[in-house]
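Provided herewith is a single structure, encoded as structure tokens, for subsequent inquiry.
Only one protein chain is missing from this complex, and each of the others stays in its spot.
Naming follows writing order (A, B and C), and every chain is counted from residue 1.
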Amino acid sequence: MGASAAVSVRHLTRVEGHGNIVVDVRDGVLTRCDLEIVEAPRFFEVLLKGRPAEEAARIACRICGICSVGHATASIHAVEAALGIMPGPKLRLLRRLNMAGEWLQSHVLHLGFLVAPDAFGAGSVVPLAASHPDLVKGALRLKRLANNICMAVSGRHVMPISYHPGWMGHWPEPAELEALRFSLAEAAPDLDALVDVFSQITWPSLARPAEHVAVLEAGAYPMMGGALHSTAGRMTPPAAYASVLQEYVVDHSAAKHVRGPGGDGSGKGGGTIRVGALARISLASDRLHPRAAVALQRLRLAPDSANPFDNIAAQVVESVQAHAEAVSAVEALLADPVSEGPAEATRAGGEGIGIVEVPRGTLVHHYEIAADGRIARANCLIPTAQNLASIEADMRAFVPGLLDRPKDEITHALEMLVRAYDPCISCAVH
Amino acid sequence: MDGEIFRLPRERLGALVERLARDYRVLGPVRRGDSVGWVDIRPDTVLALDYRTTMLPPRQFFAPQREVLFRFRRGADGSFGFEEPPSQEPLALLGVHGCDLTGLRVLRSFHESSCRDRVVPNRLDRAFILGLACWTPCLDESFCKDMGSLENESPAALYAWDLGDVLLLKVLTQRGREILEALAPAAATAEELAQLRRRTRVRHETFPSHLRFAPEKLAAALEAAQDDILWEANAERCLSCGRCNLVCPTCTCFDVCDQATLDGSTGARLRTWTGCQVPGFSKIAGGHDFRPTRTQQLRYRIFRKGKYMPERYGMVGCTGCGRCIHHCPTDISIRDIFRQVGA
Amino acid sequence: MTRPRVAFFSFGSCEGCQLQVLSVEDSLLELFGAIEVVNFREAMDDRRDDYEIACVEGSVIRPEDVTEIRQIRTRARILVALGACACLGGVNAIRNRRALADVAGEVYGGRQDGVFEALAASPISSVVQVDYEIRGCPIDRAEFLDAVRSLLAGTVPYTPAYAVCVQCTLRGTPCLLERGVPCIGAVARAGCEAICPAYGAPCEACRGFHDAPNFTALGEAFARAGMPREQAAAKLQLFNDYREVRAAWERALPSPSDT
Partner (left out) sequence: MPQVSMIPHPCRVAAATAQSSRDVHYVVEVPARSFAPEPGQFVMISLPGIGEAPFSLTALPGEGAPPGHFELLIRRVGRLTNLLTRVRSGGVLYVRGPYGRRVDWEPFEGANLIMLAGGLGLAPLRAFVWRALARRREFRRIDVLVGARSPDELLFKGDLDTWSARTDDVHVRLTVDAAREGWTGRIGVTSSLLEGIKVDAHDTYAFLCGPPVMYRDCLRRLLAMGLYENHLWLTLERRMKCGIGLCGNCQLSGHYLCQEGPLLSYREVRHLREAV
């Protein structure tokens, strides 16, 4: 007779949103292995419908507090694509700066507040602050820096304000940029320490190959859009995103799941896909800033890793990357601080897709804008949703090796696995 | 040389700023986007001397929107120690129009007759004001000529007319003379003086008259119109947004609030602008509101400008700058109200 | 001084208000020193039910939310609602205008079963008594800290009674409405330092209304700025569309064309 175990975690902690882990093993046979998404939907696709396109970014950013800049960016890209607006290079750079701010904010929050307690056996950041004050204070300083970046660009990080199709409602003053340049420089030691701390932590090893997906733009680390690339060697234009990221409804989740095209028998990934920091590094480690590449080395992170726990190290690398991106964006904006005039719409309505890389992976906003400038149809595809199937597949792969351990440990290990993906559940359900 | 008129070539403005900067923090009208406001300037800053009335009036520099009254700190024995902020550095404010010069006079008369507090009068005393003549009405809503502030030059130390390539400057105070002497200006030419006379005459004609009575008659006219339906008719449109109070150069009311750290150990008491159109202003403990309706509130504002202030401080409380009309989202017009009560 | 035990809960929302709490970087450790956080799912494992103060984010959107918030109310001495979703219904309430089955059908292709059962999205105060509200989408960090400071000191938090326009004008932002942008700050409650107009977007009244809003006059102001009155109503829908909140304005303005 094989082992039996039942794990049930109601409202997983230290993740954004409400999710339950339900695992049932009977006589060595895994009968249930679900990440239940019990968050209630807020129907953002419906909320967007009928609203003026001008408002879309401000509504869409309310999907998720943690990646609200990402939603605003994907949304504004979708609107601009639909209306034939071509934002100028400085505008794109300013938005990239804001995204870098959000990456840093989100990754540091995850690493310092949500993951580090696991690594050091603390239940939350509160005891961690007592046991590892330097780590926590450093993380707080980095978070503040990230917040300040977003404040300078868009007024605040949670619900950015200044996004308009073709222009920004606020252009940072040179003095604001100077202040950012200063605090970015000041933050270097804190980042260094972050890399240091995380390079000393060992996570469980679980190798389960999946197709890693990210959108890549020319000549830059993936962030602001482009074609969908995958480790299966596929390259898909944004318009065909639905063929790579196929949504389907499952019974135990209010968030739709997503499967990749890999299920066709190619053997690469078996249909589950992963998006996020690790996926981006798999696809673009050669595009990392030299400082981030050093971090990659120090963390001994293999770009082709199939271990979901390596997403954590990947987030550390990307924190350095985001910092480097912010530094160069601030320098460039300071070198030429005059604001860029608005880019005009070339048509009244149409269909538009905005795809960006948010901290947790590939985010798609897809709108149809009617001739009266209102949104006629909206679809949002959330990174966490794309990872859900992978998370469950990882759990299935992970559980058998855990069965000889006490239930608490199994539970904790599974929680850690889920957290490694940094899921954002309210986002996934929206 | 008081009253005498000198000429300053436009390119010498920078030299004036440079001279002032030795003794003052110098502020001038600068364009940002599609609006102009007073900001700190340097000799090479491009001044928008053709600006239209700013949104916020110059009182922002003498009784600022948000001002720390004192800071406090809890000592080891649990009791608080207090510290007043250092006194403000002297200001030089350039390019102040007649309406706003009048506004500063009203500000002074209010502070000097209402209470013994010298903070604001002291700041005004130490300030250097460069007045600037307007050639055309700044806003459609201005009625400075009616209110007698178009020609007002006090309390400027120097008063300027912009003739394009050259500014003509009149010396009005001892301090004005000292500053100007440093630039060794030449006297205005006969031709320039003639041009000034001509343009001043034309100006008087181009500025329309809106009211058919002298401001001194306002108090009585308002008194007589106390129960007119015009108050209610206007108040129906009022949003209670308070903008009319905040943009007015002669509003003086403030609220007081405290800020402190989480444990309450250090913090500050601040005063911030408020006004009689701002919800909550006339409420007292128990929720009783002594001026609950918009009609009462609106009438109160207009009465204060046109009746209470002249009765108490000897100066009509409206300069005719037109800000409150221009910035009212529903165009409630003190000018129209004055006109109606005067009819 | 004993530290009050505080719990944070979240209902239908983006959890951005909780993130704002975690984003008081300079004061976070001081905050966690001054209060004992006993429940904060987004940030910690411990969950205890012996809290005195409950900070609740999000709208009630499922039947089980009703049960849960009732339970929280019986346990907490002080219940604080955080943010637009909890205080007003916020953006969630927009969909209440349509039948739920219809809405769910559109998003999930007809499927709507056991995993979620939804109610009309409602503010917390529609189910239980709320002691204090910290408004905003998201809440303002400084305002949150100030409210905590007041509660720690043993008194009630301060909320401005007046319009966003007051703070907007005080900070010197050129008025957007004057330029024909559909800003409804003139009816909105202040407290956010009028951050949206300052960053180039119209105020959408995410903090609800001030003490003396005049919606008819707002329509008038829109008309004078060259916009249809319906547009004022459309803006009010964004955060203030929950039944009882909407009642304050719906009769004063023509309703925006149904889409």
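Some observations on this one:
Here, a contact is a pair of C-beta atoms (placed from the backbone, for glycine too) under 8 Å apart; a residue touches a chain by one contact, two chains touch by 3 or more.
Keep in mind it's a predicted model, so treat the numbers as computed, not measured.
For the omitted chain, the shown partners it touches in the full complex are B, C. The hidden chain makes contact, of the residues B:F6, B:F128 or B:F281, with B:F281. Contact with the undisplayed chain is limited, among B:D50, B:E151, B:D255 or B:D336, to B:D255. Listed by residue number, the positions of chain B touching the unshown chain are 69-70, 72, 74, 79-80, 82, 84, 111, 114-119, 122, 226, 252-260, 264, 267, 269, 271, 274, 276, 281-286, 288, 290-291, 296, 300, 303-304, 307-309, 311-312. The chain not shown here touches chain C at positions 149-150, 153-156, 158.
Note that only the chains that are shown with their structure count from here on.
If you sketch which chains touch which, the chains link end to end in a single open path, with no loop closing it. A summary of chain positions shows that the Cα centroid lying nearest the centre of all protein Cα atoms is that of chain C. Taking A-C and B-C together, the chain pair joined by more C-beta contacts is A-C.
Here the spacing of chain A and chain C, counted between their Cα centres, is 25 Å.
Rounded to whole angstrom units, the spacing between the C-alpha centres of chain B and chain C is 38.
Multi-chain contact residues of chain C (touching two or more other chains) are absent. Residue positions of chain A touching 2 or more other chains: none.
On the chain A side of its complex with chain C, the touching residues are 11, 13-18, 36-43, 45-47, 49-52, 55, 58-59, 62-66, 68, 109, 113-114, 117, 123-126, 129, 136-137, 140-141, 143-144, 147, 154-159, 161-164, 168-170, 249, 251-254, 256, 374, 426-427.
The part of chain C that touches chain A in the complex is made up of residues 10, 12-20, 22-23, 25-26, 28-29, 32, 37, 40-47, 61-62, 65, 90-92, 94-95, 98, 103-104, 106-109, 111, 113-116, 118, 121, 137-138, 195-196, 198-201, 204, 234, 238, 259. Those residues of chain C whose C-beta lies close enough to touch chain B in the complex are 27, 30-31, 34, 145-146, 148-149, 152-153, 158, 160-163, 165-166, 169-172, 174-175, 177-178, 185-187, 210-214, 216-218, 220-221, 224-225.
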